[in-house]
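Just dropping this structure here.
Missing here is one protein chain; the remaining ones are kept as they sit in the complex.
Each chain gets a letter, A, B and C, in the order it is written, and its residues are counted from 1.
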Amino acid sequence: MRQPIAGVVHAEIVEREIDLAALLAMVQHRGIGAVSLFVGIVRDVNEERQVSGMEYDAYVPMAAAQLSAIASEACAKEPDLVVAVEHRIGTLKVGEASVAIACAHPHRREAISAAGEIIEALKKRVPVWKLEHYIDGSRQWIDPTASAQAATNA
Amino acid sequence: MRQPIAGVVHAEIVEREIDLAALLAMVQHRGIGAVSLFVGIVRDVNEERQVSGMEYDAYVPMAAAQLSAIASEACAKEPDLVVAVEHRIGTLKVGEASVAIACAHPHRREAISAAGEIIEALKKRVPVWKLEHYIDGSRQWIDPTASAQAATNA
Amino acid sequence: MKSPTTSVLLFASYADAFGGREIELPVPTPCVVNDLVEALRDLPGGSRLPARPLVAVNREWVELSASVREGDEIAVIPPVAGG
Partner (left out) sequence: MKSPTTSVLLFASYADAFGGREIELPVPTPCVVNDLVEALRDLPGGSRLPARPLVAVNREWVELSASVREGDEIAVIPPVAGG
């Protein structure tokens, strides 16, 4: 196993499939006792409408900078934390991963909290949007501020 | 993608490497919006002693039953939750996964809480023990009740 | 140095509403962010904007009172929906 590392090892907006195994490998080293991985996935139903796929748009340079800043802030709070995070954009099918956050730490609670805090911050601060494609052929930009229900969706 | 499934799809004590990709695949279906994966890993230092490896012992049939019961209880609380969990026993090297818990749900908060609750319950209720091997050649059964410090370790 | 117009980046539903991912607004710099928002609101599609739209200057979130200088990168940003 690799010697200890800490901090943000990877934070990127990508236009290809997210490789979960690669993210898990990036955060590991000899001193790690726990890894928490969060994966956001395109699902087949949103607010009771049948979804056929999703198009993700982003303000790419700002999204990359915000992703990196959020991960850095988590690492500033926990000096032994290691974070690798990717958000995918472009056209995704149901079942594909849109975001993945891998957090490693010597202890489990820190790894678990970090992954949870990063996804919450990401949903507030990273300029990414999704155009849902429905099976009836229509499309709609998702606005999480439009309803309280939507705001709690994954 | 597979049609919706829910509940405990896998809960096992194994004597081989844990296949994280397989666990992630087991919990996914068309209705999933989030997956939270927790991985416990053998690390190189515990309570300031240098660890060379770990031997996990278990009361196997009871450990398997408890693992299954814990996962079932999590699913009883959250009807759309899907859980796959494995605990490895035998001899593990530093960097290898000893336990993995994959939780999938339509929404992120439920997936994240479930993985956190299952690892906490596992550490209290599943009869598994670890014999730490130190680089000086000595060995010691870990007793999490022996110190408050140890009780918070991953 | 003053420029007679200021360029603003638009994305997603705002790009659809205003017909492009970049728009020139008849507002000279220096100005404040809110001047640009109000100029955008006067255009066809302007009703699409909420009372207080999100804005970034040079890729950082700012308040509507933030000042804008020649050469700044301005983006008026729809409600974010990542993850």
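Definition applied: contacts are C-beta pairs under 8 Å (C-beta built on N, C-alpha and C of every residue); 3 or more make two chains touch, one makes a residue touch a chain.
On a predicted model such as this, the values are computed, not experimentally measured, just so you know.
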{"item": "Neighbouring shown chains of the undisplayed chain, as defined at the top", "value": "B"}
{"item": "Residue among B:10, B:109 or B:123 touching the omitted chain", "value": "B:123"}
{"item": "Residues of subunit B (touch criterion as defined above) contacting the omitted chain", "value": "40, 56-59, 61-63, 65-66, 87, 98-99, 119, 122-131, 141-146, 154"}
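FYI, only the chains that are shown with their structure count from here on.
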{"item": "Reference subunit C; chain at largest CA-centroid distance", "value": "B"}
{"item": "Distance from the mean Cα position of subunit B to that of subunit A, given in whole angstrom", "value": "22"}
{"item": "Between subunit B and subunit C, centroid-to-centroid distance (C-alpha), Å", "value": "48"}
{"item": "Inter-chain centre distance, subunit A versus subunit C - centres from mean C-alpha coordinates, in Å", "value": "27"}
{"item": "Set of subunit A residues in contact with two or more other chains", "value": "40, 119, 154"}
{"item": "Interface hub residues of subunit C, defined as touching at least two other chains", "value": "83"}
